[in-house]
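What you see is the complex with one protein chain gone and the rest in place.
Note that the chains are named A, B and C in the order they appear, and that numbering of residues resets to 1 at the start of each chain.
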Amino acid sequence: MLPAQFDGLMPVVIFMALAILLFVGGHFLSVLLAPKKPSLLKSTPYECGEQPVGSAWSMFNVRFYVVGLIFIIFDVESVLMFPVASIFKELNQMGQGTYALLIFLSFISVLIEGIAYCWRKGDLDWVKSFQASLKKETK
Amino acid sequence: MMSLASYLIISLVLFVVGLVVMIARKNIVAILLGIELILNAAALNFVAYSRYVTNNLDGHIFSLFIIVVAAAEAAVGLAIVIRFFQIKETIHIDEATQLRN
Amino acid sequence: MFLQFLFIASAFLTLACTIAVLVTKNLMHSCVFLLGTLIGVAGLYATLGADFVAVTQIMVYMGGVVILMLFAVMLTGGKDFVSRAQTLLGLPATMGNKWTYGLGLLVGVVFLLTNVKLLSNIITTLPTAEINNDFPSTVSRLGHLLVKDHVLAFEISSVLLLGALVGAAIIARPRKHN
Partner (left out) sequence: MNQTVVSYLAQYEFFDFLVNLFGKNQSLLSFLIYLIFALLIVGMCATIGGLGTYAERKISADIQARIGPNRVGPYGLLQFLADGVKMIVKEDVMPFSADKMLFYLAPILCLVGVFATLAVLPFAGGFIMTDLNVGIFYLVAISSLVGVGVFLGGYASNSKWSMLGGMRGASQIISYEIPVTISILAITLLAGGMGFGTIVGSQGGLPHQWFLLHNPFAFIAFFVYFVGALAETNRAPFDLPEAESELVSGYHTEYTGMRFGFFALAEYIEVFVVCGVAAALFLGGYNIPGLKLDLLPLQAVQFTVFMTKTLALYYVVIWVRWTFPRLRVDQLMSICWKYLTPISIFNLVGCAIWMVAFNGKSIADIIFGGH
């Protein structure tokens, strides 16, 4: 007498709801028990005791974006590899292992090209890429 | 209640909101946000049809590739936005009037 | 029972967050509401039995695209130009006043009703598949499809991603100020 199969997704929802409930409950307790004496000095952003200068929402560095960019491409490639990887054993037992390997390797080789390109062009360096490009131009 | 029509209505709302976001916003990032909504609407339609009409997995494959293309599009689009911001110091869409500087 | 609950919750999350994306003026908040929309759509995929597509949606969009968008909003200052002059729904004033919107809404409703009347015959007589709620695993079938039927799309998508990586890296690379 098995329950309906789809209920397998129920724990996921229950855990998410529990996380939110825990936050709300903890927050409620804290509101109930914690003192509440706000002052301007307390709610100033911490800047080592100095008066904060300007808003923090202006500092940026393009390298963070470049890292995110390389990440998303690799992320998508690994997502596409997952279903193929999970049937690789099955294909191998069916005697089609070489074919699967060929497809898999040709997919990965393009991935390797991508990382090799980024490495060569210095996108994987955190600090030196700007200096390296400067050095190249002065030569 | 769970039928093809309800999924199509949700997808319709996603599409229309995406279109309105694309038209109404003047920030390029917000326009890309609208494009993501539209692509999601399309992918949702594919999966809904593949369950309720064709009953095979071609729709799943199609929405998988839609997600892949959306990721690539977001990467390139946002790179263009950031480069544009470095040159023009703004990302107002009306400032983008020249093909080359 | 649970399926219906999941459907209602996901649909509510999707629709509420989509409307919020539209009406929020703060771009950062828009991105966060987009996150909610995407989670809702992932839930809808799950109710359709598309487990792999649902998880892919979470992985690529939540872990990738949204973070990239948040980075881009940070890098470009996060200003939104809607707040300059706007009417209801946060739309710019150049798009029209409330009479235009009212007329548009009326036209839309009439158009929708006409279409529903016309298309209802077709929708109800659509060749529907057998609907059962046991949801077999899609992963291995997807794998077989990717390796056999759609192998060209699979391989070409890697080339597409390589092109996107190279192009975007060239565009976004930090360079010397002129």
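Things to note:
Throughout what follows, contacts are C-beta pairs under 8 Å (C-beta built on N, C-alpha and C of every residue); 3 or more make two chains touch, one makes a residue touch a chain.
Here the structure is a predicted model, which is why all the values come from computation and not from measurement.
For the chain excluded from display, the touched partners among the shown chains of the whole complex are A, C. For subunit A, the residues in touch with the chain missing from this view are 1-12, 14-16, 18-20, 22-23, 26-27, 29-31, 33-38, 40, 42-48, 52, 55-57, 59, 61, 64, 67-68, 70-71, 74-75, 78, 81-82, 85-90, 92-93, 97-98, 100-101, 104-105, 108, 111-112, 115, 118-119, 124-128.
The chain not displayed touches subunit C at residues 1-2, 26, 28-29, 32, 35, 51-52, 55-56, 58-59, 62-64, 66-67, 70-71, 74, 134-137, 139.
Note that only the chains that are shown with their structure count from here on.
For subunit C, residues that reach two or more other chains under the stated contact definition are 3, 52, 56, 60, 64-65, 68, 71-72, 75, 77, 142, 146, 157, 161, 164-165, 168-169, 172.
Shared contact sites, meaning residues of subunit B that touch two or more other chains, fall at 64, 67-68, 71-72, 74-75, 78-79, 82.
Every residue of subunit B that touches subunit C in the complex is listed here, in rising order: 1-2, 4-7, 10, 13-14, 17, 20-21, 23-27, 29-30, 32-33, 36-37, 40, 43-44, 47-48, 50-55, 57-58, 60-61, 63-65, 67-76, 78-83, 85, 90-92. In the complex of the two chains, the subunit A residues touching subunit B come out as 62, 65, 69, 72-73, 75-76, 79-80. Those residues of subunit C whose C-beta lies close enough to touch subunit B in the complex are 3-4, 7, 11, 14-15, 18-19, 21-22, 27, 30-31, 34, 37-38, 41, 44-45, 47-50, 52-53, 56-57, 60-61, 64-65, 68-69, 71-73, 75-77, 79-82, 90-92, 95, 123, 126-131, 138, 141-142, 145-146, 150, 153, 157, 160-161, 163-165, 167-169, 171-172.
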